[in-house]
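Structure incoming, see below.
All protein chains but one are shown in place.
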Amino acid sequence: MRYLETKPPVFTLTAGPVDAYPEVLRALGTTVLYDYDPAFQALFETVTLKAQKALGCDLPPLILQGEPVLALEGAAASLIARDDVVLNLASGVYGKGFGYWAARYARKVEEIEVPYDTAIDPDQVRAFLKENPEVRVVCVCNHDTPSGTLNDIDAIGAVTAEAGALLIVDAVSSWAGMRTGPTESRAAVYVTGPNKCLGCPPALSLVAVSQAGWEKIEANPDAPFASMLSLTDWKNAWKKTEAFPFTPSVAEINGLDAALDRYLAEGPEAVWARHALTARVCREGIKGMGIELWPVTEDIASPTATAVRMPEGIDAGPVLAEARARYGVSMSAGRAETLGKLIRIGHMGPTAQPAYALLAVSALGGALKALGAKVDVAAGLAAAQAAWDAAIDQ
Amino acid sequence: MRYLETKPPVFTLTAGPVDAYPEVLRALGTTVLYDYDPAFQALFETVTLKAQKALGCDLPPLILQGEPVLALEGAAASLIARDDVVLNLASGVYGKGFGYWAARYARKVEEIEVPYDTAIDPDQVRAFLKENPEVRVVCVCNHDTPSGTLNDIDAIGAVTAEAGALLIVDAVSSWAGMRTGPTESRAAVYVTGPNKCLGCPPALSLVAVSQAGWEKIEANPDAPFASMLSLTDWKNAWKKTEAFPFTPSVAEINGLDAALDRYLAEGPEAVWARHALTARVCREGIKGMGIELWPVTEDIASPTATAVRMPEGIDAGPVLAEARARYGVSMSAGRAETLGKLIRIGHMGPTAQPAYALLAVSALGGALKALGAKVDVAAGLAAAQAAWDAAIDQ
Amino acid sequence: MRYLETKPPVFTLTAGPVDAYPEVLRALGTTVLYDYDPAFQALFETVTLKAQKALGCDLPPLILQGEPVLALEGAAASLIARDDVVLNLASGVYGKGFGYWAARYARKVEEIEVPYDTAIDPDQVRAFLKENPEVRVVCVCNHDTPSGTLNDIDAIGAVTAEAGALLIVDAVSSWAGMRTGPTESRAAVYVTGPNKCLGCPPALSLVAVSQAGWEKIEANPDAPFASMLSLTDWKNAWKKTEAFPFTPSVAEINGLDAALDRYLAEGPEAVWARHALTARVCREGIKGMGIELWPVTEDIASPTATAVRMPEGIDAGPVLAEARARYGVSMSAGRAETLGKLIRIGHMGPTAQPAYALLAVSALGGALKALGAKVDVAAGLAAAQAAWDAAIDQ
Partner (left out) sequence: MRYLETKPPVFTLTAGPVDAYPEVLRALGTTVLYDYDPAFQALFETVTLKAQKALGCDLPPLILQGEPVLALEGAAASLIARDDVVLNLASGVYGKGFGYWAARYARKVEEIEVPYDTAIDPDQVRAFLKENPEVRVVCVCNHDTPSGTLNDIDAIGAVTAEAGALLIVDAVSSWAGMRTGPTESRAAVYVTGPNKCLGCPPALSLVAVSQAGWEKIEANPDAPFASMLSLTDWKNAWKKTEAFPFTPSVAEINGLDAALDRYLAEGPEAVWARHALTARVCREGIKGMGIELWPVTEDIASPTATAVRMPEGIDAGPVLAEARARYGVSMSAGRAETLGKLIRIGHMGPTAQPAYALLAVSALGGALKALGAKVDVAAGLAAAQAAWDAAIDQ
């Protein structure tokens, strides 16, 4: 018995998209309202304010009508002015990639790049900024998903603030799965989305812009307006009395509303604990079966996705296909530099449950074994179970 | 008894968003798959090919991940090169608005503008193009929604082709509600979306690019790539073996799949007939109660929305509020130049049923009367009923 | 253009089933829980207590796992003992029908029967009970749906109490659409269901049993137990600590929960007003087009369904088929004695909106006219609109 590629897998344990929470799926089917109906305008305001509460930001966040790459491109286009020198921090494919967008708008992009299984050292950033006082904008990815590694954005935010520069944070796949936010990191623009740990389908972005961020954007003559890429267009659109720049994605707003209700009701701390425990169980299981994690040290491993290093001589592609065919489990490949070298198991939203870590160990271990790797699946399962039990009993 | 603004209206008879078909609402709640799961990649290909069938275009259309303003901005950015002279045809707010996007990318934008209750004369376009052979791109809106008026894009497409220029068509609110398509209009880029007559929520665009269109885009060094605004990025993404530029809106793709199934099963001709009949019943009802249509001649009135001219001295705003409060019916205001001067009743997707025309006459007539307009609601209802009966019995 | 029988109609304006409220439809799709999971047991208790609040009864009502015919049969079987003399009140097909169930269990069934377009006179009941003091149980239908007529159950309840007898009420199609309840009517067993005015699909019953009702049932040695027909089995099942006699219909309980939330949030008085207004608009429209109502006097016409008398020589069957084919509107036929003689337009739950009365007048009038009846549809529409406006403006 093998699972067919033509049918959906049984479990989607990827680093996103993951399945949405059931209440979100149901909310997507709510009657679609006219965007200028007063009931919808009031809903949009309400959802924005709920998102503000969830993000903990001073100003109402933007809800942009596209998945977070829109917000990242828009953030680069809006905040970075043609005379700006930018420092891009690259500890992975996504951090590196942001530099290309930055380069479209900046006078010069400097970069600190570290191996993609490590993290940015905030002290190195402080030193760089001291030596390069002309840097106006620093860009960092909180969780570089293709590596499963975290950067310490609060520390980086502190040294950036010290240097009088502004910070752009990509927190797409960390926010709502761990303690992270625009205020703690002092971000000028903090980009995230409901499509990872909040448990919505991909289609929207959330962007928290600080007062300093808005000032810089408004001073930037090239900041997009009357454009899909504009942040400015949406600044006041959250108010029920204001116009939308264009039609918001009504069904997705309904889904976001349900997801925020769920997040706030479960309690952010409880949600984060669930993500953290799932990741721990998963990592213990992986290590327990004799396989290495991708991050060089575990303290930089994200609680929202576990990146697993492929053993010497094994390409990730066939392993993923085998895990899906044998066990019905869909997991994520790497991207660009990490493609083929690692496999990512997501712990996001509804899949942030330790039980799924067991299934991931079973499927990934079983597939590796089937392809000839030296792996002790039983030991992995035992280690995962033990880690879970230890957490329950502590 | 009055309906509260804080609660959804009973009927949304707007020019979009309108409610989605029930099967689309249910499909939105389908399990969210990983975009690189083979089952989703196969679905994306299948949906694209269904959209191609529905559009009747030679090449697989693009499904862009944003409502059609994204596609319109992207079309301007992609097709119009910095040396191009563009002829923009403006018979309404949307046609006029496209000119501003065109102006960002073109060397020069010429414009034929006509009063917003009339349509573009193809002969005038032919004459203009003859006198201005440097025009490379012509832009036209098929149904200028804020006016409820149609332009004859097939005729305009013919004269454009004659002149060796390329045509950009905005068919967002006409396609799937009447006979219109990229092939008949010889459009280089034909932009529409599933969020009007196809009965989906707003979140996606459909773009048919012709062979000539692709050649021009590929020859344009400034055409966006690695950008939300790019058409090029998505050219091959429909193939199940190719990568996506970024994560598609999975839930909306599931909805689109259901909407296309429904459209093709009901049969496009039957769907168009339903839209046309609804519009006819509505217009007879409006005229029957002594109120004028906005279009100066009825032959340019769209089958997908009826624009109603406010009587002298009556502003549309309070009428809309009154119709909603008294009868629970939400209708659309005008926009920009037409704001306040007209009200629009949509006939799109699930609301393209003659029964809704009766309700629109009742609500609009009743609200006008309540605000002191001279209107014979009973005569309007009688005329609408008679028009419906005549169509049934013919 | 005619609507096909093979496709769903556009509007279901029947006397039930009617479409469920959208929030109920979504709730039906909630994850199905194990009935003995503590979360479900708690939900069942919560829903019962919400139903108690909505019914206004002293004791928690029963939620039976079948549409209300189950509860009616079960009520007869449970309350009526083999030595009982029963007085059955028949003003329509449903009232008459209950007598057959009563006869299975009673020693003797007496009956007051009146023409099916009239109502029971409480004074006649009082007189009968005075002359027949051996009557132990009186049975009455609040809204005899196949006639669209109301009986005054509060007055009948008073005379029944006076006589020391117990009352069984069938309030299936009146409850939640008008002021009616077990307490006001002093019913020993009050049977209703969520599948009419509460806006759920058919599948469940609600039964309010009074203290006196339970005493009689518990004294009845033949009252069913360990049976689908038992009321007793479910007496304590609402408590989260008690067992269910068999598996409850989990999805329907989820739907009922949503429907009760909606009902209590909108407010029963507001819901009843909406039903009453819809019925008034409908009746004025029907009379306005020159067609008679079925009830001989309008004060006994139900606010939850309008029964329309077919003109001389016109059978209801073809009219219903014609209304559906021409206008896409599904309405209800009569039943048994009223079959063919009348058509019923439901005003229940989501269809209790005056706009639907307009559509019903349009469809019924148009169909009658098409079949050769003398009917002034335009006058009917005008009268309906006028009645609606009068209510708004009063």
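Going in written order, the chains are labelled A, B and C, and every chain counts its residues from 1.
Methods note: a residue touches a chain if its C-beta (ideal position, glycine included) is under 8 Å from a C-beta of that chain, and two chains touch if they have at least 3 such contacts.
Note that the structure is a prediction, hence the values are computed from the model and not measured.
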Partners of the unshown chain among those that are drawn: A, B, C
Touch with the omitted chain, as defined above, among C:Leu25, C:Ile153 or C:Val209: C:Leu25
Contact with the hidden chain (one of A:Arg274, A:Arg309 or A:Lys341): A:Arg274
Residue among C:Glu252, C:Glu284, C:Glu322 or C:Asp389 touching the omitted chain: C:Glu252
Selected from B:Pro22, B:Pro194, B:Gly213 or B:Gly288 as touching the chain missing from the view: B:Pro22
Residue among C:Thr6, C:Thr241 or C:Gln394 touching the omitted chain: C:Thr6
Contact footprint on chain B, counting only the chain that is left out: 22, 26-27, 29-31
Residues of chain C (touch criterion as defined above) contacting the omitted chain: 5-9, 12, 14, 16-20, 25-26, 28-39, 42, 65-67, 69-70, 73-74, 100-101, 195, 201-203, 226-229, 246-252, 255, 324, 330, 332-333
Sites on chain A contacted by the missing partner chain, in the whole complex: 1-2, 10-11, 29, 273-274, 277, 326-329, 353-355, 358-359, 362-363, 366, 369-370, 377-378, 381-382, 385-386, 388-389, 391-393
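Everything that follows uses one rule, which is that only the chains that are shown with their structure count from here on.
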Farthest-lying chain, centroid of Cα atoms versus that of chain C: A
Between chain A and chain B, centroid-to-centroid distance (C-alpha), Å: 35
Distance from chain C to chain B - Cα centre to Cα centre, in angstrom: 44
Centroid spacing, where centroids are CA-atom means, of chain A and chain C in whole angstrom: 53
Sites on chain B at which at least two other chains make contact: 29
